[in-house]
Each structure stands twice: as structure tokens, then as C-alpha cells.
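Encoded as C-alpha cells, here's the structure I'll be asking about.
With one protein chain held back, the other chains of the complex are shown just where they sit.
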Amino acid sequence: MDEQTKSVTSSKQAPVIEPGYTFATVTDKISAIVLQRPTSNGWFVGFGIGFLLTMMMLFAIGYLFVRGTGIWGVTIPIGWGFAIVNFVWWIGIGHAGTLISAILLLLRQSWRNSINRFAEAMTLFAVSCAGIFPLIHVGRPWLAYWLFPYPNTMGVWPQFRSPLVWDVFAVSTYFTISLLFWFIGLIPDLATLRDRSDNRWAKIIYGILAMGWRGSARHWHRYETAYLLLAGLATPLVLSVHTVVSFDFAVGIVPGWHTTIFPPYFVAGAIYSGFAMVLMLAIPIRKLYGLEDFITERHLENSAKVMLATGLIVAYGYVIEAFMGWYSGNRYDAFTLWNRLHGPYAFFYYMLLACNIVIPQVLWSKKLRTSPVWLFFISGVVLVGMWLERFIIVVVSLQRDFLNSSWGMYYPTRWDWMTYIGTIGMFLAAIFLFVRILPMISIFEMRTLLPEAEVKE
Amino acid sequence: MSAAHNNFDLMAPPVAKTIRQRSLLVGAVFSVVAGMIAWKWPDQFFHAYLISYMDWLGIALGSMAILMLRHLTGGGWGMVIRRILGAAMRTLPLLALLFLPILFGIPRLYIWARPLDSIQDKLLREHLEQITKTYLTTNGFIVRAVIYFAIWGAVAFFLTKWSAEQDHPPIRDNSSRFKALSGPGLILYGFTISFAAIDWVMSIDPGWISTIYGLLHLAGQVLSAICFAVVVERILVRYKPMSELLQPDFVHDHGKLMLTFIMVWAYFSFSQWLIIWAGNLPEEITWYMKRLNGGWGYVGLFLVLFHFAVPFVLLLSRAFKRDVTRLVWLAVWLLVAHYVDLFWMIEPNFSKTFTVTLADLVIPFAMGGLWMSYFFRNLNAMPLVPAYDADAKQVLEPAHE
Partner (left out) sequence: MKRTPVYGLMAEFDSATALVAAAHRTREAGYKKMDAYSPFPVEGLAEAVGFHHDEVPLVVLTGGLIGCLAGYGMQYWISAISYPLNIGGKPYHSWPAFIVVTFEMTILFAGIAAVFGMLALNGLPMPNHPVFNVPRFALATKDRFFLIVFSSDPKYDAAATRQFLESLGPRSLSEVPG
């Protein structure tokens, strides 16, 4: 608590919350976005676009159910096309939310308090988008529940030596815990909305969701304990999720997949893309809703620093992987490296290096780190770069493996693209809904950042 | 900055000098024995020497890494051990000197430096015929070692120089320079320690690779460094000024750092094991076959239990993490366990069955005695807290917290 208040009041960096706010004004400002502010036309346009893209995705998926996965570009040898690329991309994006909420909470980085709520929401929506892909990729999605161990008349059980089953557990645990974490974070704010709403129905709905929260000292104590413990649990969990995703690849012996650096390297890449997405959302939202006082330059700069650091870990991964490919003398590993640099998808590999490694280095400049326009642009570049990375890992590794008789190429079809772009629409639509009906900044945690929150002896 | 800092002397207590002298004595006595071992059983000497060297080097480099981490993140936990870490980091000149004997042991330690004709395995011989022309050469080995030490030395030099400036009324605020160096410094550390680990340890078995290997060493180094800092703070806390500086909150943070790096170490180790176990490729799994058979498996089990499981459970307790008198025992334990970890990584390359030689028992003390003596010399050279650092008030004025 001491460090928190100090970081608010005395700091050379931009403050985490502009001075002059009180408990009442913080509450009013954030809750007014949900309760008073009229729904703008811009909101309807944004939500509408997201909604239409979602419809396009549903159409593509509907057609998939009718015709089967043959409408996609996946063939042998590349059986894991867009579905897995997009799955990994979305799951990676989802990592920033829990990282901001849990890890930064444990590290007592109080600046997180104004961005954790919507970062957590982003996590949930990103994981939902991710979850769609393996589900529709299994071919017979109506039997997807076979992935879970449940007693059945067939007497069969999942095969627990397969990383794909681990993934089912990891992703569903991750979604559940993220949802719980987000929800218990919301309870006190739902109570605030309940007490401040004029609309009868809103009062009832927020009231039900708040579950009768009244802010009792005993309740707060248990609440804080549970929140902290949940953060402690979510931290290894979030690392484990992308680790398990990396096992999907690394446990197999395909050159380009089977490498021990994958777990930390995937986790770093996930955080990298996650923070890029947080910035891409936070920058327009703070502008549109006038939240520059709460999401300050400090937040942008810190997020940029995290991006820079994780981007460099990703770069470390590339260097070590390339070096070992050469050093090991393993001809298949060496060929994988050669194929990335000179094969048919070489252009994408160079693009990837440019987007993930070269361009983000401009973030060493403090000027660019604090410029919303530049950050928005660089975050977009990173998101493209991280998508390309998954494309390279999935497609280029499968494309040419041990036997040249089994080499092939991968060309995504329009159905692949429609599904992919559709999930981006679904993600946006969900974000628009979220900022409209729930407080996008944690009100009670913002109150704790104010100097007057400190108990003086 | 007020005169408040001068209320008590910030220099290390006299006990540091006593330990320094005793360490030197231990180091000298054991060095004599080590010298005799080198003369009698040179192979055993070099094997044990490398293990011991990686262990003590790890504390110095890990301290440097934590120091840079502190410069980037701030916090009282780092300020209170800052000069302990700094003193450990400044043992690098001694470690550079201690590296020299390894150069004499290159042919005894590394198969790639021996005539390749004697190698039975055809695949390995073909591979070595290639790689010994380009990368794994004695000259390359030396040149790269010089580069690593130059980089570490440069980082340590500037960190020390700027830190020393903060013992006096400030000419300028150094915190931004520390930040500017620490970001790139940590990256350089990550790369150099990885390649150093490949050169010095992984290349003992030149047919085997693991891309996470460098990070595994990195995690072990940082863990042993924080444990070492806890041990030293425990020794100093009995005397002024540390007795007035060390707050339970800081010890708690050190405990958390230990817990974190135990988990990171376990995470890296398990990831490597699971991926190699599942892949089961002959060129990879042999590394584990050597380390799980012939009695080595028990050492592996020991590591799982005592480098991870037991310390992990102990560190979950909040009370345990806050009490330095109890935490220190775990820190000592983990320093031993880390040595066992390096032993398990290196020794099975040379011995099919579990064996502990006299050298394995003597050389850690020989090297450690000298190292500790040098460490306490460094610790005596500067005050325990840079009083004019802008953040120093976090530990010097606890009443205002």
C-alpha cells in the first residue's frame, strides 16, 4: 500500500492517475460511462461491424458443418492450417489479461489497476475466439465432448500421453479461472452500479450479479485473501497454458517443432502479442471515452516496455534455435532453417523477423514509447508478426519434413479467411458490449490508488 | 539528502574481516590439497574444477543479473542487498583468473579437443569433423571466453562505478543511467551465459543439444545468487548497520524471489525433460539415459525432491519467508543443491556410475574459500548502502514508510 500511494504522488514518471480526483469523482467518472452516457453512434457503428463479421464467421462455420473441413486449405502434409495458427494466436493474445491482473498484482505494480479489468475481459474474449478453432477443426464438433474424460458406454477414455488432451485441460482451466478472476474482481463494482443505477431493471440485474455485496470489513478481508491467492494460482496457470500449447508442437518430433526452448519462448511470444492487443484497444478507448486521466502515458510506456522485453526474449528464441540448428549438425534441423530462409515461404519469414524483431526496436526510444499513435502502429505490426510466427511454425515445419515425397504447399481458402476475420469481429463486438454494460476500469481498485485511501495513524 | 544517514556507520561490520581471513585460510589449505590432486589425478581434478567453477561463477553472474533487475524495477528489497550483490559481482576478476586452469584442461574435458580418430560412434565423428573446423576449436573457445568476460567485466565496471558515486553527495542522479545499462545488460547476460554454457558445459557432449540449456543455467545462477545474498544478510543482520536496515518485508521479498526461481528452474528442467522424454530421439534421450542410470537416477530424484519439492512447500509459508534466521537454512541448502545440480549435469559425462571423488569434495572448498575471501574484501570496500541514491531512503528511513 505504501509503495502504491508513493508511486502515485511522487514520481518522475507520469502518474498512474492524474491528481485532483476523489473517491466520488473516480466512481462517477467510470460508472457514468455505463450508467449515464448515451450510447453514441460510433458505438453502434463499431459494434455493428463486429456483429456483421461475427455473422460472416457463423456463416463460414455453418457451411463448414455442412461440407466438412475439405472447404479449408488443410491437406496432407499440412493438416494444421489456419485453425491451429489462429488458435495459438488468440490464446497468446489472451495471456496479457491474466499477466496484467495476476502477475503485476503480485509484483505490487499498482499501475495495473486501471487496465486490468478490460485486459481480463480481453482475455476471456480472446480465449473464446481461440476455443472455436480446435473445436471446429476436430471435424465432428458435435462430438467434441469426447475430449473430456467422462464415463461412457463405449468404455473409452482420453489418451493422457497426448499433449492435445493436456491442451483441453489447460485451456478450459484457463478460461474457467480467468472468468472467476474477472468476476470476483467485478463484484464490488457491480455493487456500486447497483447502488447508483436509476433504471429499475439495471438495478435488479446488477443487484443479482453483485450477490448482495455490502463492503463489510470481514468480507473485504476474505475477498482480498481469495483475490491474492487466485492471482498466485493464475500466475503459474497462465505460464502453463502457452507452455502446453508449445507442447502440442514440441512433443512431436517434427523438425522445427521438437525443440526444448519452445515453452518459455511461446510464453514470451504470447505476452508480447497480448500487450500489443492491450495497447491497440486501450489507445482508442482512452481517447473515445476521455479516460486519459486514468490510462495515462505511464500505462502506455510500461506496456511498451513489457513488449520490448518479451520481444527480445522471442528474439533470443530465434537466435538460439537457428544456432542450434547449425551447431547440432542434424541435417533435418539444418534443413528447417534453410527452408525458412530460402523456401517458398521465405518472404513470410523475413516479414516475421521485420515485424517481431526489427521494427519493435524503435521502442527503445522513450518518445515513441509515449506516443499513442506510434504505439498503436507498432502494436499492429507486432500482432501481424506474431501471427506470422505461428504461421511459420505450423505451416513451414509441416510443409517439408523428412521425405521429399511427402512435401506440399498450403493455400488458405476464402473460408479460412472468413473464419479468421470473423473471430476478430466477434472479439470486437464482445469488447464493445463489455465497455457498454460493465465498468471497464476497476472502480474500487482505482479508489485504493488515491492518496486519501491511506489510513493515517 | 540529510545528515540522517550518518547516524550510523554504513560500512560492513568487523565480522566481515574475520570471515575474510578464515575463508582465505580454508581456501589456501584446500588449494594445497587440490594442487596435489591435480598432480596425482588430473582428470578428476578438471572434472571437479569445472563443476565448482560453474557454481561460483553462477553466484557472481546471478548477482549481477539481480542487481540489474533491481535497477529496472526498484524496491527496498534490492536496495538492502544491493552492495552484497555488487560485492559478489565484483569477484569477476578472480573468476577470470580461475578460468585459466580450465584452458589447460581443455583436452581432458572436451572430446572435440582430442584426436577424432579414437571416436567409435561414426555419426558423432562425422559431426565433429565438421564442427571442429568452425566452432568447437580451442582458439575459438578462448576467444569466446575472452568476449564473455569482457562483456561481463564492462557491465560490472559501470554498475560499480556509478554505484560508488552514490556514496557521496550526488553530482547527478544515476538511476536513469542504471536503467539504460540494465536493460541491454540483462539481454547481454542472457546471450553470453547461454553461449558460455554451451561452450563450457554442453560441448562436453557435443552430439547433444537442447535449446533451453542456456536458460536452465541462467535460472540456476539467479537462484544461487539470491540464496547467497540471503546467507550474507543473515550473517550481517546480527550487527549494525544491517540489523537496522533489514526489514521483514525485504526478507519476505527475498523469499519470494527464491520461490520464483525455484519454480522457474523446475519449469525449465521439467520442460526439457518432458520434451526429450516424449520425443525419445536417440541423439537426445541418451543425455538423460546417462543421468538416470548407474546410480545417477538417485541424484536426479534428489534434485526433484530437494531442489524443488521440499523448498517449494517450505517457501509457501509466509512466516517462513519473513524470518531470515529460518530462511537462511533453506538458502544454504539450495546452494548445496545447486552444486549437486551442476554435478549431475557435468559428472555423468565422464563417469557411467555414480562416483564422488576426493576432488569433488576438496575443490569447491578450495575455490570457495578464495572466492569468499575476495567477496568479503569487496564487501568491506564499500558501504552497505549507497546513501545518496535517490531510493536509499526506502531502507534508511523506514519510519517514514
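As written, the chains take the letters A and B, and residue 1 is the first residue of each chain.
Following the convention adopted for this analysis, a contact is a pair of C-beta atoms (placed from the backbone, for glycine too) under 8 Å apart; a residue touches a chain by one contact, two chains touch by 3 or more.
Not measured: the values here are computed from a predicted model.
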*Listed residues A:111, A:247 or A:376, member touching the removed chain*: A:247
*With the full complex in mind, choose from A:219, A:305 or A:436 the residue touching the hidden chain.*
A:219
*Hidden partner chain, touching residue among A:35, A:106, A:138 or A:165*: A:165
*Pick from B:278, B:303 or B:367: which residue touches the chain that isn't shown?*
B:278
*Could you please point out the chain B residues that touch the chain left off the display?*
270, 273-274, 277-278, 280
*Tell me, which residues in chain A touch the chain that this view leaves out?*
1, 22-24, 27, 149, 155-163, 165-166, 169-170, 173, 176-177, 180-181, 183-184, 188, 191-192, 194-196, 207-208, 211-226, 229-230, 233-234, 236-237, 240, 244, 247, 444-445, 447-448, 452-456
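Just so we're on the same page, only the chains that are shown with their structure count from here on.
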*asked:* Could you list, by residue number, the parts of chain A that touch chain B in their complex?
replied: 2-3, 107, 161, 163, 236, 239, 243, 247, 250-253, 258-264, 308-309, 312-313, 316-317, 319-321, 324, 327-330
*Sort out for me which residues of chain B touch chain A in the complex.*
73, 75, 126-127, 130-131, 135, 183, 187, 190-191, 194, 198, 209-215, 263, 267-268, 271-272, 274-276, 278-279, 281, 283, 401
